[in-house]
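With one protein chain withheld, the remaining protein chains of the complex are depicted in position.
So, subunit A:
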Amino acid sequence: MSEALLRASGLHLAFGGVRAADGIDLDVMRGEFLAIIGPNGAGKTTFINMTTGYLKPHAGEIAYEGRRITGLSPRAIVRLGIARSFQLPQLFLEHTVEQNVALAVASREGIWSPLVPLLRPGYREEARDILDRFGLSAIADTRADALNEGARKLADIAMAVALKPRLLLMDEPTSGVAASEKMAIVETLVTVLRDAKVTAVFVEHDMDVVERFADRVAVWSQGRIAALGPPAEVLADPAVQREVIGIERHAATPEAPHA
């Protein structure tokens, strides 16, 4: 718990005049669940994009298990054990949910077998098992382009989990998920991740979820980390409340702004 699995130091990245990362220093500890909160445009997704090799920081570096990964391709980074899910689900739209997950399972071992079916017993069972744990079994045979937003989101995360990462980065895993199902889903997700000893970083707008499931929370603001610590402390900070949570609480639970 005391050892950093991922270490980002001095990350800078600007798009034109917009500083999406303006000196990010962050250690993600092995085994922890780290929540990232902050207003839209603060650079949360950019951090995930840099960590997974999709964007290259202009300055600074990211180390994973002591190894520098800045500049590696997304493919190389996944192979090291870092997977991600997406703010906008990235599914194979003409495949079924089961095939989507099975493809992720298959890609762990390389997908270079041209003559054995994707849905061979081993892969299929593993995919079914993951879908089961995510409560997606009923829609296993539904094509991804026919899913509702919540199911897409879950399938997207299920695919990332199927890669058996050691570090999982989730970009707003609960946005688009119906409020009534949210807690149950996060509960399941957390169980799955804890069982597999996965370290998780997740961008989250729902403070109830953050309070309940995060070991630490990092507050993003204009490309910087404005606060970092246990949720109880950070969320109680008046500055954080004013700048971030006020807005977030409103957006997340408009009926109970002071809860």
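Just a few scattered comments:
In the analysis below, a contact is a pair of C-beta atoms (placed from the backbone, for glycine too) under 8 Å apart; a residue touches a chain by one contact, two chains touch by 3 or more; residues count from 1.
Just so it is clear, contacts and distances are computed from a predicted model.
Only one chain is not pictured, and the protein name UniProt records for it, out of "CbtB-domain containing protein", "ATP-dependent DNA helicase RecQ", "Branched-chain amino acid transport system permease protein" or "Electron transfer flavoprotein alpha subunit apoprotein", is "Branched-chain amino acid transport system permease protein".
Of the listed residues A:Val18, A:Leu93 or A:Ala179, the one in contact with the hidden chain in the full complex is A:Leu93.
Checked against the full complex, the one of A:Val18, A:Ala59 or A:Val116 touching the unshown chain is A:Val116. Considering the full assembly, A:Arg84 is the residue among A:Lys44, A:Arg84, A:Lys182 or A:Arg216 that touches the omitted chain. Although one chain is not displayed, its contacts with subunit A can still be listed: residues 52, 54, 73-75, 78-79, 83-84, 90-95, 99, 102-104, 106-108, 110-119, 123, 159, 163.
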